[in-house]
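Only one protein chain is missing; all other protein chains are in place.
All chains are identified by letter, namely A, B and C, in their written order; residue positions are counted from 1 within each chain.
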Amino acid sequence: MRVLVQQEPFDFGSEVEAFATGAGGAGAVVTFTGVVREADSGAMAVMEIEHYPGMTEKALEKIASEAITRWDLTDALVIHRHGRLVPGDQIMMVATAARHRVAAFEAAEYLMDYLKSRAPFWKKEILQNGAEDWVAAKSADEDALRRW
Amino acid sequence: MRVLVQQEPFDFGSEVEAFATGAGGAGAVVTFTGVVREADSGAMAVMEIEHYPGMTEKALEKIASEAITRWDLTDALVIHRHGRLVPGDQIMMVATAARHRVAAFEAAEYLMDYLKSRAPFWKKEILQNGAEDWVAAKSADEDALRRW
Amino acid sequence: MDVLYFAWVRERIGLPKETVETSAVTVAELIEELKAREERYAAAFADLSALRVALDQELAEFDAPLEGVREVAFFPPMTGG
Partner (left out) sequence: MDVLYFAWVRERIGLPKETVETSAVTVAELIEELKAREERYAAAFADLSALRVALDQELAEFDAPLEGVREVAFFPPMTGG
């Protein structure tokens, strides 16, 4: 299990390749990566991500450990960035490895659902005209937790 | 959309990186890769994959097109190998890109479920003692189609 | 009409492909003709629930008509992915 909270970009291709190669005995590897999109409200210049140093790492480790236990994963990886990002930047990734595909898919979705609503990150959109907006939590994200 | 049926290995890391970079406007990229595991029955030397040239490509293209339409994907990729593989080899991968994570996850699972039961591939396990066994289809894989 | 066999169907019958002259109207009739030929065909087609058929590279049912079909393929349930 590896959990990284960092300002720097990560190399999705190398991370995924190393994860798949290292996940001994796994028949199935699922990855997710989130990319900064343009704001729905208009032309976004910057996405600023604030986090709670210390609590963030603990929360992600707890979520990843729970997923590993529940789906008997051979490995799990979470990387989440903070700081200033621009549209097109990769903001985070998760990867899960398991013997069978259903477990790998479910665990990756669980990681994403919990990470979205239980890990202390906050996104602020800074538009090209200088306007700033904290991204509001979606009730759909909170609802997504209920299925687990 | 890209569908490849090939004997050669593919480079999972580069494919995933190129896919994520090229999937314009997508906020979410999901990938799956299947790795040849040891046989449940014992020490497997080789996994041989037979396919139906012509029908395979058509079937995969149909499944990928349906996923793109149904989940409004910005892109989809399917690579499936045939021929002789050994444990640890990557046998296939799919990737999906969408604006939101739920669509990307669902489409990837749909691709996998359909590919497993509707694309003409057959796996044969060749054990170290020379015994050969065609892998039997699982009713769970057929059942998985019903949710879509 | 070309008839193709894959996986253990191919192994049991002993060839991957043959050309068959038939007046069978449906897939099921074609199977009866093949079974009547030789023991290895009868063995391959003994349990239809363990078989799938494709007509011109599209999955089909055993009662599907053969009219206009150029390529018939028999194989076990697929196990890709």
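The rule we apply is simple: a contact is a pair of C-beta atoms (placed from the backbone, for glycine too) under 8 Å apart; a residue touches a chain by one contact, two chains touch by 3 or more.
Remember, predicted model here, so these are calculated numbers, not experimental data.
For the chain that does not appear, the touching partners among the shown chains are A. Touch with the chain that is not drawn comes from one residue among A:Val3, A:Val16, A:Ala97 or A:Ala119, which is A:Ala119. Where chain A meets the omitted chain, the residues involved are 34, 49-52, 54-55, 58-59, 80, 91-92, 112, 115-124, 134-137, 142.
Quick note on the criterion: only the chains that are shown with their structure count from here on.
Here the spacing of chain B and chain C, counted between their Cα centres, is 26 Å. Centroids of chain A and chain C (each the mean of its C-alpha atoms) stand 48 Å apart. Residue numbers of chain C whose C-beta contacts span two or more other chains: 81. Those residues of chain A in touch with two or more other chains are numbered 101.
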